[in-house]
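First the structure, which I've put down as structure tokens, then a few questions once you've had a look.
One chain of protein is taken out of this complex; the other chains stay put.
Which chain is which? They are A, B and C, in the order written, and residues in each are numbered from 1.
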Amino acid sequence: MAAPPRLRAAVAGATGYIGIQCVEMLARHPHVELVRLLARTHAGRRFSEVVPGSRVDLQLDPGLDVDGVDLVLAALPHTVAASHARGWMASGAVVVDMSADFRLRDARTWSQWYRLDHPDPELCASAVYALPELPGSSLTDASLLAIPGCYPTAALLACVPALSAGLVEPDLVVDAKSGVSGSGRSPTMGVHFAEVNESVHAYGVDGHRHKAEMLQELRLVAGGEVQLTFVPHLVPMTRGILATAYLRPRPGVTASDIEAAYAEFCDGHPCLRLDPQPPATKSVTATNVAALHAGWQDGRAVITCAIDNLVKGAGGQGLQALNLRFGYPETAGLQLEASWP
Amino acid sequence: MAAPPRLRAAVAGATGYIGIQCVEMLARHPHVELVRLLARTHAGRRFSEVVPGSRVDLQLDPGLDVDGVDLVLAALPHTVAASHARGWMASGAVVVDMSADFRLRDARTWSQWYRLDHPDPELCASAVYALPELPGSSLTDASLLAIPGCYPTAALLACVPALSAGLVEPDLVVDAKSGVSGSGRSPTMGVHFAEVNESVHAYGVDGHRHKAEMLQELRLVAGGEVQLTFVPHLVPMTRGILATAYLRPRPGVTASDIEAAYAEFCDGHPCLRLDPQPPATKSVTATNVAALHAGWQDGRAVITCAIDNLVKGAGGQGLQALNLRFGYPETAGLQLEASWP
Amino acid sequence: MAAPPRLRAAVAGATGYIGIQCVEMLARHPHVELVRLLARTHAGRRFSEVVPGSRVDLQLDPGLDVDGVDLVLAALPHTVAASHARGWMASGAVVVDMSADFRLRDARTWSQWYRLDHPDPELCASAVYALPELPGSSLTDASLLAIPGCYPTAALLACVPALSAGLVEPDLVVDAKSGVSGSGRSPTMGVHFAEVNESVHAYGVDGHRHKAEMLQELRLVAGGEVQLTFVPHLVPMTRGILATAYLRPRPGVTASDIEAAYAEFCDGHPCLRLDPQPPATKSVTATNVAALHAGWQDGRAVITCAIDNLVKGAGGQGLQALNLRFGYPETAGLQLEASWP
Partner (left out) sequence: MAAPPRLRAAVAGATGYIGIQCVEMLARHPHVELVRLLARTHAGRRFSEVVPGSRVDLQLDPGLDVDGVDLVLAALPHTVAASHARGWMASGAVVVDMSADFRLRDARTWSQWYRLDHPDPELCASAVYALPELPGSSLTDASLLAIPGCYPTAALLACVPALSAGLVEPDLVVDAKSGVSGSGRSPTMGVHFAEVNESVHAYGVDGHRHKAEMLQELRLVAGGEVQLTFVPHLVPMTRGILATAYLRPRPGVTASDIEAAYAEFCDGHPCLRLDPQPPATKSVTATNVAALHAGWQDGRAVITCAIDNLVKGAGGQGLQALNLRFGYPETAGLQLEASWP
């Protein structure tokens, strides 16, 4: 399908951290015109009044109905996008959803993990899981794109190259470290500066919700059952996720085999970078890059993957997905270079 | 042996982070009199002049010879304590060494990991690895106490309860996160605020030196061969280590078995705390406590252990060891409550 | 008055940051027995369950009535202590109030600044402003001690030595920088880690409430009218306040005169420390010390004062005040040495 000269886009949930990221990037996107911002909080005010440092001057609209747009980017709480996606699509819009609502193909699995009834279970099967670097990913015909969570993006990119090449046992350990913005913008005790600073802790030890989509995609890639232990940690920084994956190589597999698999995987993907040493999250801050390192210690592969949780882990991946959906250059409107320090 | 009314103590390497920690704690210890501070850097100045916020007014002496002390706490670079320990002991002092010089019983193993000749290989076998909570640890007759590294303290306390009870396979993954003070006080690019802040990264992926002592002690505990994958990470905080251990339970072992083993292990140890949720490092800052949590995820045990790297991971453990060596209450001079936030 | 062997103390508002600080310090105070903790939030649970790292095992009681205690330390929102102080005093307790309720002698002034009716205006005049280092401060007969705010403590200690000696014009500029815990433990957007980290900003530019008590005390000290410009700033750290005071010396006053005045002022006060260079807040973290530096730049005195906002700026000053009230050593139960780094 040929892309229209400039897509008219709406962002729903525009004043959360992921929404803000989407708005700022779309405002600079060469092929998109930002026409509507939806946000219950602050409705009636201008975006630049409520987001420090922004120059986007659109007014924030209450409600979630859109009309006359080609594209809705949704950064909303659980079930809200699921309740509106059908309507948005009926009005002719492609939907890029940043929530978990459409990431699981099976609505019953979704209900088990999220302990809610899914508002539109039939839509789930038609959504496309939009991690463009996954083998076989194709977004060109999708009307409903489910953008992966930040943790799954980092964990999958760390594990899939070895797993899809059949080099490692399907029994994976992923230890992830996230900055605080991954918890969203709502103030809670868990994001209070004084509670978080100068501290690190694990959470979700018995099973974080993001594990569901990781298992779904890992099993597809492995073509069979996969065991995964995934433990997230909160780190005193604003942005960034580092996933450290511990993979047991199959008999006979060497460190060089692993390295070669990651080099091959990264090749041709403009948003992947293979580093000669373990990447620091700061080296990808504000970029849509996932930086990978393939290491080895005494017979176990140790893979690290660093992303900016709000860019490659959310809004940036949304833009990358819409670029692919509409035939634009994959990195249009995206930044690939970090600003050090 | 009966303890003298007040031990006369010297600290060698008094102005590094571990040395400072030792000095401040010894100055408040009810059974110790601090009589000598050795520090090449700043020699001739008073301790309180070079350590902000200190009220310890002793002069810093150059050189490393001591006489007439009952106790030397050494916080020195590799090989320096090893070159002086024999002399200190000959003069009648008990030596509490915070470096890695005497942690490995076998000097040849030491040389392989540290790529240096050991200055006094014969002494290695007579040193006692001073992690008091290790099963069978006995410090009462020791003249040379090798205080474990900060990473090994956290990693061993996370793994040993399950391993020593025979509940898990001897194939361990430990992912550790450390604050920056673990790198010492010397300014390098790797500890520059602007390089470290707002970032997290792995290092030593192919094998950190502290792994040697971990393997030595884990094998003793397991009574056989042990595989360990240990990967340290640098986190933007000053103090604290969190070790997350991923342990594969033996067939038939349940989550309750694991929990019970950790509860039993912690029982009776005043410096261990078993938490109902994964501990934050801030909850042990400035204390000699190791906080543990025994979790479980889909058939794998997930153990977290939080310590203050400069206290339970260094100087505090040194005091705990000397308390046990001289028959004082185990926690004399040590703080057990954190100051929140 | 002779102190009872051990004071029975209650803390009201025990689970806010100031309350926690009071509880932890009182639990270690040699002359106090902590008998009641009052906290609406978490009522029914044990203190150690809701404050990470604590070993204080008392139950949290709802309500604010106390009986049979010698001492109430109150760390409550505006007007709550003012509504209960009369009752607490009637039951025989000395009240140490950490809120602003009794800091202003004139209830009408209080109402202007806090835009509320004062619940017990008559009590205001009988309260004692408890900054022990103020010239003429006497706490021995007080039944109601109003502990200064954190900003006023730092600002007054920076200005009073020069002002009370008549060395500077009564036209003061104080620029203050505070850590985030000064905003309290309630989660708001203003303390969200991601909003606060990697940023500094001014607030209250048109007049922070703490200015009222500063003016009250400065005028007393100066014996006349005083102009003060006070601007607070939020800094990405948990604890600490640094006040930088810009003072215009009277004609003929030299840098040495200023230095001498600060040296004389600090002399004999165990919680004051005069530093040869501008103090870092970290050098007083967790201590009850106010560190001062008296500098000079081209004819203007530049005074810096660093405190821990939760200790010398709140709970620690409360203990210092009760020590003086009951005739204990001024620093009983207080820490004076920082733990570097």
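Keep this in mind: contacts are C-beta pairs under 8 Å (C-beta built on N, C-alpha and C of every residue); 3 or more make two chains touch, one makes a residue touch a chain.
Computed from a prediction, not measured in an experiment: that's the story for all the values here.
The residue touching the chain not shown here, chosen from C:P236, C:G313 or C:G333, is C:P236.
Only one of A:Y17, A:F102 or A:Y151 touches the absent chain when the whole complex is considered: A:Y17. Annotation: of C:Q216, C:T285 or C:N323, C:T285 touches the absent chain (contact as defined above). Mapped onto chain B, contacts with the missing chain fall at residues 17, 179-181, 185, 187-189, 191-194, 196-198, 236-239.
Residues 17, 20-21, 24, 27-28, 51-56, 181, 197-198, 238-239, 279-280, 282-287, 289, 291, 336-341 are the ones on chain A that touch the missing chain.
Remark: the residues of chain C touching the chain excluded from display are 173, 175, 177, 179, 194-195, 197-203, 205-207, 227-231, 233, 235-240, 242, 244, 246, 278-283, 285, 293, 295-300, 302, 304, 306, 341.
In the analysis below, only the chains that are shown with their structure count from here on.
This structure's chain pair with the greatest number of C-beta contacts is A-B.
The distance from the centre of chain B to the centre of chain C, with each centre set as the mean of the Cα atoms, comes to 37 Å.
Look at where the CA atoms of chain A average out and do the same for chain C: the two points lie 46 Å apart. Computed centre separation for the pair chain A/chain B is 39 angstrom, with centres defined by C-alpha atoms.
Touching of two or more other chains is recorded for residues 179, 194, 197-198, 236-239 of chain A.
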